[in-house]
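What follows is a short report on a single structure.
This part shows chain A:
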Amino acid sequence: MGRILIRGGRILDPATDRDAPGDVLIDDGRVAAVENSIDAVDAEIIDASGCWVAPGLVDLHAHLREPGQEYKEDIASGGRAAVAGGFTAVACMANTNPVNDDPSVTDYILDRARHDSPARVYPIAAATKGLGGEVMTEMVALVAAGAVAFSDDGKTIMDSGVQRRVLAYSKLVGVPVIVHAEDRTLVGNGVVNEGPVSTRIGLPGNPSVAERVQVARDLMLAELTGAHLHVAHVSTAGAVELIRAARNRGLQVTAEVTPHHLTLTDEATLGYDTNTKMAPPLRSLADLEACRRGLADGTIDAIATDHAPHAVHEKEVEFTTAASGVLGLETALAVVLDLVRNGDLTPLQLIRRLTANPARILGVDGGRLDSGSPADVVVIDPERSWVYDPYKGYSKSRNSPWAGQTLQGRAVATIVAGRLVYDVDRGILAP
Partner candidate 1 sequence: MMGRGLLGIEDLERSDIERILETAERMQEVGRRDVKKVPTLRGRTIVNLFFEPSTRTRTSFEIAGKRLSADVVNFMPASSSLTKHESILDTAKNLDAMDPDAVVVRHAVAGVPKRIADELGAPVINAGDGAHEHPTQALLDLLTVREEKGRIDGLTVTIIGDIAHSRVARSDIYAFLKMGAEVRVAAPPTMLPACVESLGVKAFTSLREAIDGADVVMALRIQMERLSGALFPSVREYSATFGVDRAKLRYAKDDAIVMHPGPVNRGVELSPDLADHRPSVILDQVRNGVAIRMAVLYLLAGRRRVEREEE
Partner candidate 2 sequence: MTNDSPRGNPSPPAQAGGAESDCRVVLDDLAISRALTRIAHEIVERNEDLGKLYLVGVPNGGVPLARQLAANLHEITGIDTVVGILDTTLYRDDLISSGSRPPLRRTEMPSAVDDRVVILVDDVASTGRTIRAAMDALMDFGRPRGVQVVALVDRGHRELPIKIDYVGKNIPTKRSELVKLRARDGSYQRPLEVVVLAEGGRADG
């Protein structure tokens, strides 16, 4: 494999806290050197002037829909969407068909990824068989097959006894249990955040207390069992508060937030656009601000996209019937750069929450640019203006609330394991 020299960029390395101009040399799949200035012969030069050079982004929450729902996405298209968005690694959820609750499915996913995905893929296996919320999965076998975490995401384990045992058992393998924390009996048939907006638009409301109640329960069970609990897509001020208090008590809990919960409120649903329907739903301004503060002060460790492709016929129906979820891989970076632009985070802080922290939570190598680290690198132009057209994107689906919008900030080059896999001008590059 050839050498690559990324020249003249602003290097952001969470591992060494480095935020300084410099060059990065990649050789044989690894970062060979990071210096103020490097001269290299026989190297492909990537001009990173005006750009950031960071470890490749790591998404710890995406739905790649394979096996079983390849009409909306598969590992190949999802992988391409990932690298186009600057992600060099994606953890994929288990709510496929069949559910990833058996090592054979985990194997299948890894095999497909090896052959077809330019991004690394880390499978998250189901916590209970068939996502039924009753019988736990063979965690040891699944981790041996390559699963990096367990989650029933898409669903919630409502039975507290089952949740307790899942958390306890997970200590055998020491990987996180990722929870989609919503009390289904409080959610009812709610589809938008319960509040003045839901009252205005006449759609059933999903109260924020549904998340808070469930997070409270899960935190207490995590405390009891000593397991690593990871709260997926935090959306409410109430949940942020509970997680902060738990961490202050020394609990091993981690949490993530999505780009949409950091930038959109329930007011976005006023036009009944089903591309504003997510689970958990977009919340109030106060919730959004609490999530931003939580992300800034470390209560929330990571940004994760919850990339959820859905086909047109699943979205272009009544709001109550439409599938929940939106695309995220190709737009996440531009959207969360807003937090840097309005001063909530420094560039290095943002990168840490998109790279080192997710990697740490999943227990994978990533989020570092020091010499010897795997060469997963992204070059980001934070000022670059572009119009997002999902019909021209790499995902097979189109369901995005940012469709047609002019976004600012984009990955201009993505390198995985030392190979340039994506370039903004040339697109996905074949091996």
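Heads up, the rule we're going with is that a contact is a pair of C-beta atoms (placed from the backbone, for glycine too) under 8 Å apart; a residue touches a chain by one contact, two chains touch by 3 or more; residues count from 1.
With respect to how the candidates were assembled, all candidates are chains of the complex that A comes from, given by their letters.
Just so it is clear, the model here is predicted, and its values are computed rather than measured.
Participant: All of 1 or 2 belong to the same complex as chain A; which of them touches it?
Facilitator: Only one option touches chain A, namely 1.
Participant: Please name which positions on chain A make contact with candidate 1 in the complex.
Facilitator: Per the touch definition, chain A meets candidate 1 at residues 194-196, 198-205, 207, 271-272, 312-313, 316-321.
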